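Excluded from the complex is one protein chain; the other protein chains are retained at their positions.
Lettered A and B in written order, each chain numbered from 1.
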Amino acid sequence: MIEKTGVPTPQDLWKVFPPKERLEKGPVAIIECFQRIPCDPCYTACKKEAIQEFEDINDLPQIDFEICNGCGLCISRCPGLCIFIVDQTYSETGVLIKLPFEFLPLPEKGEEVDALNRKGEVVGKTKVVKVQNGRYEDKTPVISILVPKELSMEVRNIRLRKNND
Amino acid sequence: MISNKDHENTIVCRCEDITLKEIRDLIKEGFKTVDEIKRISRCGMGPCQGRTCRQIVMGEIARTTGKDVSELRLSTFRAPTKNIKIGILAEAAEG
Partner (left out) sequence: MHIKEHPILAFKRGRRVEFFFDGKKMWGYEGEPIAAALHANGVRVLRRSIKLNRPRGFYCAIGNCSSCLMKVNGEPNVRVCVERLEEGMVVGTQMAKGDLSRAKANPISSSGGGSGIRKTDIAVIGGGPAGLSAAISANQMGAKVTLLDRNSRIGGQLIKQTHMFFGSEKQYAFIRGIDIADILADKLDKEMTDVMLNATVLGYYREDGVLGVEENNRFTKIKPERIIVATGASEKVLAFPNNDLPGIYGAGAAQTLMNEHGVVPGNNVLMVGAGNIGLIVSYQLMQAGINVKAIIEAASKIGGYWVHASKVRRLGVPIYTSYTVKKADGRESLERVTIWQLDKNWQPLKGTEIDLNVDVMCIAVGLSPLAELLWQAGCQMKYIPELGGHTPLRGEDMQTTVKGIYVAGDVAGVEEASSAMVEGSLAGLCAAKSLGYDNGRFKELREEAINELMNLRSGPVSEGMRKGLEQLI
């Protein structure tokens, strides 16, 4: 289906999601890459060697969830912008998601923004916890947002609300 | 399908203003190579030298004749590849 819609199916996603027990342990990277294409920067970006070396550059990325500590260095290195960090242990009330966001204006820390799913539909609102936009991110800023647990595997984008002024 | 009449507004060759209807009519009349169509209509003889229209003309000929595009003969490619002022050539000749 993704080849027709551009949206991964639940079946696609199950293949790349970490097991429930791992998610409950803390931050972890989820690589939503489903197609064999010639690309391997996620491997070189990973300092923990959690993302395995590619035997063939067309391979799908293989990640060892036990080694991955969810540092997020891979997010802004993925040309497909398909890597997200999910931390279900972040707080009692919400799950932390880190996602790439290459648009202006950037949200500010504490700003309330719309939470979007993989189809770009608004599924709720969320609060921006952090904006990383340094030399390392190199114009692919990484935004950390807080969402309710039930949306943590659904929200993958944000949209700023129109200013009233 | 879109009628041939509607293709009076479908432009194949922008430079020489030739429509898809005209190309189809020419093929119907028996002009069945890129070169024949070029010579009778000037399609591909404008400033872009056929970069825009060639593939559409080839597709039309292939479709009507039942041939594969790879079997079609193209017309000759000649210099210059773009429009150039006569003065520039004249200057080079004088110099």
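As a convention for this text, a contact is a pair of C-beta atoms (placed from the backbone, for glycine too) under 8 Å apart; a residue touches a chain by one contact, two chains touch by 3 or more.
Source: prediction; values computed, not measured.
Chemist: Residues of chain B in contact with the chain that isn't shown?
Modeler: Considering the whole complex, chain B reaches the absent chain at 1-2, 6-7, 9-12, 14-17, 19-20, 46-49, 51-53, 55-56, 68-70, 72, 74, 76-85, 87-95.
Chemist: Just the residue numbers, please: which parts of chain A touch the chain that's not shown?
Modeler: Against the missing chain, chain A presents residues 2-8, 32-41, 44-45, 56-58, 77-82, 102-105, 116-121, 139-140, 156-157.
Criterion: only the chains that are shown with their structure count from here on.
Chemist: What's the distance between the Cα centroids of chain A and chain B, rounded to whole Å?
Modeler: Here the centre of chain B sits 50 Å away from the centre of chain A.
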